[in-house]
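A short write-up of the structure that comes next.
Here the complex is missing a single protein chain, while all its other protein chains stay put.
Letters A, B and C name the chains as they come in the text, with residue numbers starting at 1 for each one.
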Amino acid sequence: MSKESRSAPRPAEPDQALALEMRPGILSDQLLLDPRPVGDMNRYIMEAMQRTGKGFWILVAILASLVLIGYGGAWGYQVRWGMGVAGIRRPVFWGLYIANFVFWIGISHSGTFISAVLRVFKAEFRRPITRGSEMMTTFSLIVAGLFPLIHLGRTWRFYWMIPYFNQRQLWPNFHSPLMWDMMAIFTYLTGSTLYLYLPLIPDMAMARNITTGWRKRVYGTLALGWRGSESEWHHLKTAIKIFAFVIMPVMFSVHTIVSWDFGMTLVEGWHSTIFGPYFVTGAIFSGVSAVITVLLIVRKTMKLDYFLRPEHFDALGKLILVFSFAWTYFWFAEFITEWYGGEPVISALIHMQARGPVAVLWYTMLFFNIVVPWSTLWNRRIRRSTTAMLLITIGINIGMYLERYIIVATFLTKGRMPFNWGIYNPSIVELLISIGALSLFALLYVVASRLIPLVPVWEVQEGQLSHSLRPIGRALVPSVVDLE
Amino acid sequence: MGKKISRRKFLKVGATAGATAALVAGCSSDLRPYRRSLEPPLRSPEEALPGEAVWYASTCGQCPSGCGIVVRVIEGRARKIEGNPEHPLNRGRLCARGQAGLQALYNPDRFPSPVRQSSRGSRDFQAVYWDDALDLLAGKLKEADPQSVAFLGGVMSDNLFDLASRFMKGTGAAPPVVFDLLSALEGRTTLAAASKALFGVPALPVFDVGQAEVVFSFGANFLETWLSPVYYGRSFGNMRRGRLRGRGYLVQFEPRMSMTAASADEWVPVKPGTEGLVAQAIGKIVAERRKAANVAGLYKDVVVGDVADASGVSAEQLGKLARIFDTVDHALAIPGGALAGRNNGLEATLAVQALNVVAGNLGQPGGLSLSPDVPSESLVTASVPASYADVQALIERMKAGQVQVLMVHGANPVFELPKASGFREALGQVPFVVSFAPFADETAVQADLVLPDHTYLESWGYRLVAAGGDRPVVSAQQPAVQPLYDTRSTAEVLLNLAQRLGGSAAKALPWKSVREHLQSAIGPLQALPGGNLHAASTDAFIEEWQSHGGWWTTQEKSGAPGASKEVLSSTLVVPNADFAGDAQKFPFHLLPYPSILLSDGRGANQPFLQEAPDPMTTVAWNNWVEINPKTAAKLKVTTGDIVKVTSPQGEIELSVYVYPGIRPDTVAIPVGQGHSDYGRFAQGRGSNVMDLLAPLTEKAGGALAWAATRVKITPTGRKATPMLARTESAEGVERGFRDAENPG
Amino acid sequence: MSSPTENHHWTMIIDLDRCTGCQACVVACHVENNVTYVGEEEVAMGRFMHWLLIQRYWGGEYPNMQARFSPIPCQQCKEAPCEPVCPVYATYHSEQEMLNIQVYNRCIGVRFCANNCPYKVRVFNWFNPQNPEPLDQMLNPDVTVRSRGVIEKCTFCIHRIRRAEEDARYEGRPVRDGEVQPACVQACPPEAFVFGDRNDPESRVAKMAESRRGFRLLDDVGTVPEVVYLKRGVTDVEGI
Partner (left out) sequence: MAKDTVLMGLFNKADHTANTVEALEKMGIADDDVAILSGIPYPAEILGRPLVWERIPVIALSGAVIGFLIGIFLVAGTPQLYPVHVGGQGLLPIPPLAVITYELTMLGIIVSTFLGVLWESFFPSYGPKRYDRLVTEGHIGILLRCTPEQVSLVKEVLKENGGHHIHTPERRPL
């Protein structure tokens, strides 16, 4: 900090700050109607990022070792000896890896949904949580994108799927849903990374201005020379607007195409037209739940109570309740059609789910995805209880993970030729890699939380600028000015 | 099919076939693929061009039946065995065991050189030089009283049997005893004895299944291992779309649904030991329907109702079956192994053969004939296996210390004989045991000296096709590759030993080489009329003989037997079968059966045979005990559970396979697993059912009554780990075959 | 007879009436195509490599039990579900032979094809093949040895087809009926398999494919297999 700034008078506090003492019941806390000086907010964020206690480093060490065990150890072992070290077998040629892939792709829908969809629909409560969820999108896509590679029999030949001019004159096969998948994920990863980065530039400039040393150099580089001039802001806002509109359909297409990896096949139980919307709904359901889980943890550990308030989780809780309804609808629509048809193989599959070896997983899935959200999330007190929300959202993610597992791994066990039916149990290698994947996601997030401002300060400030408390009758009512 | 392939190209030694990688060759039309060649090998046979395939005709040695094979050799290495399209026995076809023969040749667990063992069973094999080994053996033979030298043979080529017989005779010892488990399970001795009794010739019967309209098979698993499975497999195909009628009808009578029964149109699960009675009952009804006077005496004492009670086959069904048998012109009855494996085996076999007499099919198309005589005096009689009684006599001699030197070739008696026979203990009484096994089998491990023979793909020889085939065949065996290791053919070893011993032995084996012996044996065939080979000189004839894979007549020629009137006119009583073990204490009949893949255990060291699933249970790499679902439910066991199978003679542990096609009072166990030695692929898999068998013999002929033991089953509460490996789905198994056969 | 330049339409007939389930074809295929063995534990896991599996189905109940065998090689579907899903064209349809070709070199092991095959005839190399010396000496040089991580399957012994075509072209004649025989066809003792070119109207397969017993496996799926099964027959013994 320079002398100059220390002696500088503070910008005057906005008028509505007076309302703090009055706090009427309908005051919407999620709008952060108690603004603080901008500089304080900046420092609040930056200091939260630089608090790295012993616990933090222990966590990083644990996560890093798990990542190393999963990717270096288990994956390396698999590459050395062959796919056989995984538990997959005829006829279940796809197993936990693909289930993980679908699950993490699903988690990646969090950021886009919250950031882009809510941005387009001007849901103001989104502002403090966009960055955190966009980071989830990018990191979970990285984790998800690794799984197809892990899953390859010859990982070292993965680049044969990339379309480029080559000596073999042979291009990839665009008839294959896997190519669509790759294209979609590449587009989505590029888009979501840039979409994370663009709104970050002003915050990088902010961070550049109030840090020193290596952080300043890093932030300075990432800020690209941002000064906050009108044209810079204008270009940025236009680009964000375009991104918000473009990334939404990409998001929908990504999980739809992932679902088509299954829907396009002749596999009984997979060959379903409803898989597209069903998967997308499930993805948003689990993605938003994961956002709540992560933000609750971040809020607690980084002491971001000012930015992340129970009201945000209240709003997100309503959202996941709605998506629980939607997921249930799609799940039931899919289930009842197949059940009613009574096709022998499908019957066997359903029997396996309802009464067979998969039953435990199946009922757990239904419990976490339907029973728990429906019975709790209608209650405002529960939605505002951080502990309850943490447990519920973790449950939903377990449920959604099971759903992915059931679809990928257990539907393959029974095909049209009963002679070829089989079973599948994941091996230790697959479990270690799955744990490694979770750890990688956590590690990326934990490390990034110390490098990237977890709350888009300028957006919050912009929000606070556009909100005011207006007396109507005897109450102060929050009102919004549309600045865009 | 195969016949259309140019013989010139296919068979001649030195003839060629394109061998360059076809995917590469497929691109251009102007380049002749034959002119391309791969890299030359370091050591290649002189007649071979690098990269080009050479086909050597030879004879399969995986079982005693003697199918003709051609071996595809590229760069001095055998790559594929196929059936010899010219060979009258198999006509280009070959069974699973024949196909896997290369894994005997290239088995990683072969003896690379002769070895000695400091103490028997130590498996501490020390390589010795051939000269030293032969000196040692010759010394032992000289020391020993000729009477105390014994030769135990198994599956061996007939030239070796000839040399061994001459050798033993020359030294003044008893002739070789030939015993192998597969032949015993086929009931060869009993079949020959029945032929002797009924037709006056101790020949193996040949059944023309291919032209029969109705075939009643009494326990003959002729599509699996029985006598000549490839010949009968071909015949079965012809029967299904035969020349006479649209489709033949096969009925299989046996307590367990074998693969043959699965291919049959009807499976009749008769009570073990009553197959002969059922044949008699059918014979009686047919004879009555036909008013056949010639067999009237035969069935005098047969009461159909009693048979129905004893066998569990209702009188109506017997009547129906008899009607089917009676109505067609070409009906055929086949007596198989299992019915010969009891103490009433000979009578039961005769009862079935009598059915053929009733049907009047002797020597007819679709009927019964006898395997043709050996065509030339220069060839000794084919190595007819000895009965179990002979082996028992040998064991007694060994126990009494009357055997000083025991030579074992082509057999693995420690594994193949019932444990209760006491062979293992008797072996301990023999001061010097020599094994000629190429692999460290259970017997070789108990030997002092191992003089490893070549595998059949490395040696010279001939084989007289005794079982199956419609004409006399002298099948040729020649090396397809140079010997891999420092092994020596036992024929050559015997010649060498004879030289070393001198005297009468040397006189008995005057030939300098195996080839010379072959020439003396095969040469005279040239003069015989109707042969397939036309050569000017003896040398050329031998060469032809080798390149075509054998000598045979161009016309079908098999003995039309005449049935003995005495037998037909006297009453044939099939006595009740006796079973070892008390029926209360040991409630189940034990039915061992030869595995279609491992045969009597010989194939257990060939990974392709282990990996190929058993046709009925789809189990690979292990064995199991088959139990009827109802019985299994009573015992509270299911597939994969380990149970203890106990007979009066011993007990073994095995995984259960719940087998819907078996009588509830019977359990079946395949033979072939349970090796304690015999290489990495065979060791430690499953259990050997021979440990359970009572050493009973068939009363009249002395054959091993291998299907006459009772057992009890005790669950152990354990599960097999890894679980019983099978290719079928554990859940999918419940589904019917309608899905598979016509799902659309 | 088809001319050597013409395209072929290779077809396999499997007569279920003749099949005895004896496994000769299975082992012949192993030897011809360098198909590896995997051992007991892997077989128990369902990772056997047989290109051709004889499926055994039970029917009925004791004592009226029946068992049926159906050998299931790759059905060489004309509209193969395995082909379009491969992202790298490792499996495609050859125009000349009308066969479903698996190119091991190109395969990266996504195993989508194996999932999508309704017959489950595609097998995956979970590990490298084991060929302890000197077992490696029996490997057929006409056929690639597949390493870990690639899918493989029945090829109708395409190297034999190509060799026969080459021979015919060199001799300036069409490929004769019966000249090409995959290893399984050649081995089968009861001649349950017949193989030939359906473009040649005089060939045995062309005639047998029209049999009233003929059916295709899972015909309703619409994969249009090139393997035609002949249903098991029934002898009317009551009518005798």
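Operating definition for what follows: contacts are C-beta pairs under 8 Å (C-beta built on N, C-alpha and C of every residue); 3 or more make two chains touch, one makes a residue touch a chain.
Everything quoted here is computed from the prediction, not taken from an experiment.
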item: In the full complex, displayed partners of the excluded chain; value: A, C
item: Residue among A:His109, A:Arg126 or A:Arg208 that touches the chain left out of view; value: A:Arg208
item: Touch with the omitted chain, as defined above, among A:Ile58, A:Val120, A:Leu170 or A:Ala359; value: A:Leu170
item: Residue among A:Phe56, A:Phe158 or A:Trp233 that touches the chain left out of view; value: A:Trp233
item: Contacts of subunit A with the absent chain, listed as residue ranges; value: 2, 4-5, 8-12, 37-39, 42, 163, 169-171, 173-175, 179-180, 183-184, 186-187, 190-191, 194-195, 198, 202, 205-206, 208-210, 220-221, 223-239, 242-243, 246-247, 249-250, 253, 257, 458, 461-462, 465, 483-484
item: Where the unshown chain meets subunit C, residue by residue; value: 78-84, 86, 89, 91-93, 95, 224
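We adopt the following convention: only the chains that are shown with their structure count from here on.
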item: Pair of chains with maximal C-beta contact number; value: B-C
item: Rounded Å distance, subunit B centre to subunit C centre (Cα mean); value: 29
item: Distance from the mean Cα position of subunit C to that of subunit A, given in whole angstrom; value: 46
item: Geometric centre distance via CA averages, subunit B-subunit A, whole Å; value: 67
item: Subunit A residues counted as touching two or more neighbouring chains; value: 416-420, 422
item: Sites on subunit C at which at least two other chains make contact; value: 45-46, 48, 53, 55-57, 218
item: Subunit B - residues contacting subunit C, complex; value: 1-2, 4-5, 17-19, 21-23, 25-26, 29, 32-33, 38, 51, 74-75, 77-83, 90, 92-100, 102-103, 105-108, 214, 223-224, 229-230, 232-234, 236-237, 240-241, 246-249, 257, 259-260, 262-263, 265, 267, 269, 323-324, 327-328, 484, 596-597, 607-613, 615-616, 618, 620-622, 628-630, 660-664, 680, 685, 722-728, 733, 735-744
item: Interfacial residue positions of subunit B with respect to subunit A in the complex; value: 727-735, 739-740, 743
item: Sites on subunit C touched by subunit B in the complex; value: 15-24, 26-28, 30-32, 37-41, 43-46, 48, 50, 53-59, 61-63, 65-70, 132-142, 158-163, 165-167, 169-170, 176-179, 181, 183, 186-192, 215-220, 229, 231-235, 237, 240
